[in-house]
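One structure, as structure tokens, below. Some questions next.
Omission of a single protein chain aside, the complex is shown with its protein chains in their original locations.
Naming follows writing order (A, B and C), and every chain is counted from residue 1.
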Amino acid sequence: MSKHSLTVNIAGLELKNPVMTASGTFGYGEEYADFLDLNRLGAVVVKGLSRQPKEGNPVPRIVETPAGMLNAIGLQNIGVKRFIAEKMPFLRGFDTRVICNFFGDSVGEYVEVAGMLSATDGVHALEMNVSCPNKQAGWCVFGTDPKVLGEVVSSVRKVCTVPLIVKLSPNVTSISQMARVAEDAGADAVSLINTITGMAVDIKTRRPVLANRIGGLSGPAIKPVAVRMVWEVFNAVKIPIIGMGGIFTAEDALEFLIAGARGVAVGTANFVNPSATVDIIDGLHRFLDAENINDINDLIGSLHRS
Amino acid sequence: MSKHSLTVNIAGLELKNPVMTASGTFGYGEEYADFLDLNRLGAVVVKGLSRQPKEGNPVPRIVETPAGMLNAIGLQNIGVKRFIAEKMPFLRGFDTRVICNFFGDSVGEYVEVAGMLSATDGVHALEMNVSCPNKQAGWCVFGTDPKVLGEVVSSVRKVCTVPLIVKLSPNVTSISQMARVAEDAGADAVSLINTITGMAVDIKTRRPVLANRIGGLSGPAIKPVAVRMVWEVFNAVKIPIIGMGGIFTAEDALEFLIAGARGVAVGTANFVNPSATVDIIDGLHRFLDAENINDINDLIGSLHRS
Amino acid sequence: MSRHFAASVVEHHDVNAGFRLLTLSPDTPALPPEPGQFYMLQANTTFDPLLKRPFSFFSAADNTISFLYRIRGKGTRALAALDTGAKLSVIGPLGNAYPLPEGDYIAVAGGIGIASLYSLLGAVPGRALLFWGARNRNELLMPERIEPLVKTVVMTTDDGSVGEQALVSVPVKRFLADHAHLPVYACGSTPMMKAVADVCAEAGARCFVSLETYMACGVGACLGCVVKIRTQEHPQGTFRSVCKDGPVFDASAVIWEGAGE
Partner (left out) sequence: MSRHFAASVVEHHDVNAGFRLLTLSPDTPALPPEPGQFYMLQANTTFDPLLKRPFSFFSAADNTISFLYRIRGKGTRALAALDTGAKLSVIGPLGNAYPLPEGDYIAVAGGIGIASLYSLLGAVPGRALLFWGARNRNELLMPERIEPLVKTVVMTTDDGSVGEQALVSVPVKRFLADHAHLPVYACGSTPMMKAVADVCAEAGARCFVSLETYMACGVGACLGCVVKIRTQEHPQGTFRSVCKDGPVFDASAVIWEGAGE
């Protein structure tokens, strides 16, 4: 198990392995500290942070769907200040990378939060969630309009002193176009996919099951869409990709790595199997052993083109 | 079971019930004639037709995914002439509506095929599949560029003498925008969703599982996305909607009807349960009975907005 | 000792129609639960159903944990099909526990809510004045195991098949007129618990409720299971996780949004 290397480098940040947690599915890390050794992870990506604490949406917020789930948490979080004061000291105690997911409802808020987080000791990279409603432009979402995306990324890039990962929304006609916009605006990496917008109807009450009506679909159901988008983006940009969407096993993670992801994030799987991340790391070791591959980087983007 | 009515009217076409088959999952009807009484169906929607017979893609063409499947059949079909000569006589023998799904690789081909089909006795409506590559505009797909979509729909509308249904691709940023474009260009109805583009990777060979690399995701996995899109489109256009995507049971069909679909199409479910369509019709009857609803139209679009 | 373990079915049988008692033996040493805590269980290894389901433990012995459950949807159907010897994946014990009463107390169970209260009845035996409501006789589960643990029991059913035909909160309200000094512990459907909380508030009795919401993770990570709770900092209420901050809450702090449904 020790001959080969799982180390990957994402935009200058070295990770002991490509496996990280997906934002919003691992709390602030401490929720799962009992269940696995956080030191084993390539990185911990925390729940999305905003300038002010956010209460989130009314309940019901989640519902299971075939091989997936819809969530409309509404980005509930304790706010960047409490996060830095109350959660970072704990996270700094681990030998892993800490990546802070964040969002805003205006370009100004994005910039402000990015500034605060990237100035925080122990924060190794930022992940910008652009799948949230844009207050300035009404109903539109930062991540679905190329012009707006370019603006917010380049504004954040100016203040961000650590690697900046832009997390792309899959709810677009061309994910590769959005990835190129992010790259051109200065993103150091992209992560994809965020959830796909969906809805479930309670046929008895004739109401949407979720109080928020619509929610984001995650889990194994979306994996084929996510793998396809990673492959498309891999062919469109030079910056590294972090892939996610329905990764439950090492085999799932390998699909993403082979399709071009340099890192993989595990989301919904944590809920079902709290040790999913470490099981995946163990499985990657076994696969490299079995296939006689010395360096996981030899696998990344190795999908045959014929 | 007889008190209430399941009759729906889609763009002037009366259907004895809202349940139809999804194109490409029911062959030309005869493949399933052994398994169920076609007379019971609201409509039979046949495999997509083109001017010339089409061989389709190399194999493998299908692969199962969690609660779904990817297909890259490549629109294999016997061509519109053989269809009219060899398959229509059989279909005319049933008391159901026959809806012909068709496509082209140029506006000219769309127009030509639509003209031939709508002039055919027993063809009650046409369904335009716009999710296919556009030879004139290179890689772009008819169904993802609003301008191209408007052009092809209005050209077809001029020659089509029966109700024209435009089948929308879900691989777009705004499905309601595309629906409005179709409506403005003269579509009498829209159907949605076609499959979501996805990919699966064989980690041993490091090749895409499908020979065509990418394929279309269908089945229960995509149902939440489909329901959401039907609801969005219901709020955006006045023309009727035919909903589909992962409908396996009457409960699934009811989600779509309540969200605004006036018809529902059953696709992948036929493969698993050849009598899925009639089971769903029976289930709709039972639901109306149990809920004391006399007319299924009272259910359509009845989703509460609070 | 990890709170995530594999377990084997050692016993599994019907109690009444639609209700089963499942006894598991953890394959590796597990933490002992406290009354009111719960576990996330999953019978299947495929992706449908995808999520684990939360169940209060009914009883726990040296190396076994039992669950009393109602077959409801596909998760519980998959559970119900498990034979002796079958393996399943478990997370727990999770959540907080009932604060143990010091003397006599009032326990209010609605239907399958008895599953959660049973461990409290066993931990403080002979002190509970149990008010036990259900839809019908079939849902009053295992009286032979419950009655020996309580001081008195009052039953109600919706159909009058056993005891008074009333909501269980009706006799509780009558009883509280003279016994508002006793703490109340309630577990049942959300409307039932709200009704009990209301009569307790009126009577000025301390009331603890064990809430039920839809859960994904069970450990406070997804924020899917929240409920609005009044705190000093947030007198208008703030979201708390039922899985981590609960499931037991002081009823006076709960804001019963949409609880009428």
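Methods note: contacts are C-beta pairs under 8 Å (C-beta built on N, C-alpha and C of every residue); 3 or more make two chains touch, one makes a residue touch a chain.
These numbers were taken from a predicted model, which means no experiment stands behind them.
Contacts of the undisplayed chain with visible chains (whole complex): A, B, C.
Touching the missing chain, out of B:13, B:38 or B:73, is residue B:73.
The chain that is not drawn here is touched, among residues B:63, B:126, B:166 or B:296, by B:63. Residue-wise, the contact with the chain that is not shown comes from C:44, picked out of C:2, C:16, C:44 or C:252. Seen across the whole complex, the unshown chain contacts chain C at 44, 46-49, 74, 78, 83. Listed for chain A, the residues touching the missing chain in the whole complex are 66-67, 220.
Residues 24-27, 31-32, 34-35, 47, 55-56, 58-64, 66-69, 71, 73, 76, 205, 211, 219-221, 248, 268, 270-275 of chain B touch the missing chain (whole complex, contact as defined above).
One rule holds in what follows: only the chains that are shown with their structure count from here on.
Inter-chain contacts peak for the pair A-B, counting C-beta pairs in contact. Relative to the centroid of every protein C-alpha atom shown, the closest chain centre, again from C-alpha atoms, is found for A.
Ranked by distance of CA centroids from chain C, the top chain is B. Inter-chain spacing, taken between the CA centroids of chain A and chain B, is 34 Å. The centroid of the Cα atoms in chain A and the matching centroid in chain C are 35 Å apart.
Annotation for chain C: residues 47-48 touch two or more other chains.
Within chain A, residues 66-68, 205, 219-221 each touch two or more of the remaining chains.
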